[in-house]
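In what follows, a structure is listed as structure tokens, so that the remarks can point back to it.
With one protein chain removed, the remaining protein chains of the complex are shown where they sit.
Right after this comes chain A.
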Amino acid sequence: MMHYLLIAKEGSVQFSHYFTHTTPAQRPATEARVIARCSAAHKEACHFLEDGTHTLVFRWFGPCMFVVAADLAENELMVYEFLSLYVSALHKYFGKFSEKHILLNLERLHMVLEEMVVGGELLEPSIRNALSPIQMLDAITSR
């Protein structure tokens, strides 16, 4: 099970989504620690880190770092693959996804993620299926 997903750039959080709850008070400290640990790792080093009861799986996409904290028992490679799936979904949705989109389309990022993951469990491995409700919604609102 995944617990949260962070997107960080230059050491600061750009986007966070929590699948399971952590009290808001703990979040800044956790996020700072996680980002510091992941950023400290060498770029070619292993992308899995143990963080207490979670495994951190992180991946760089351009200047942005995507981090997922998952259960220790979770298959790290699967989470790793999920990150790339998420990014390709965003690519597909935005045309060409860049860090600019993160800032200006936060709620879309949440929506895409919510279509792919519910309660920390992977819901939809197909990008097309995941995007179709959002695209439909977009079509309705633009009308």
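Here is the rule we use: a residue touches a chain if its C-beta (ideal position, glycine included) is under 8 Å from a C-beta of that chain, and two chains touch if they have at least 3 such contacts; residues count from 1.
Please note the rule applied: contacts and distances are computed from a predicted model.
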- prompt: Name the absent chain by its UniProt protein name; which of "Calcineurin B homologous protein 1-like", "AP-3 complex subunit delta", "NADH-ubiquinone oxidoreductase chain 5" or "Trafficking protein particle complex subunit 13" is it?
  reply: "AP-3 complex subunit delta"
Statement: Among the options A:I35, A:L49 or A:L90, the absent chain makes contact with A:L49
For chain A, the residues touching the chain missing from this view: 1, 13, 15-25, 27-28, 31, 42, 44-49, 73, 75-78, 80-81, 85, 88, 103-104, 106-107, 110-111, 114, 118-129, 133, 137, 141
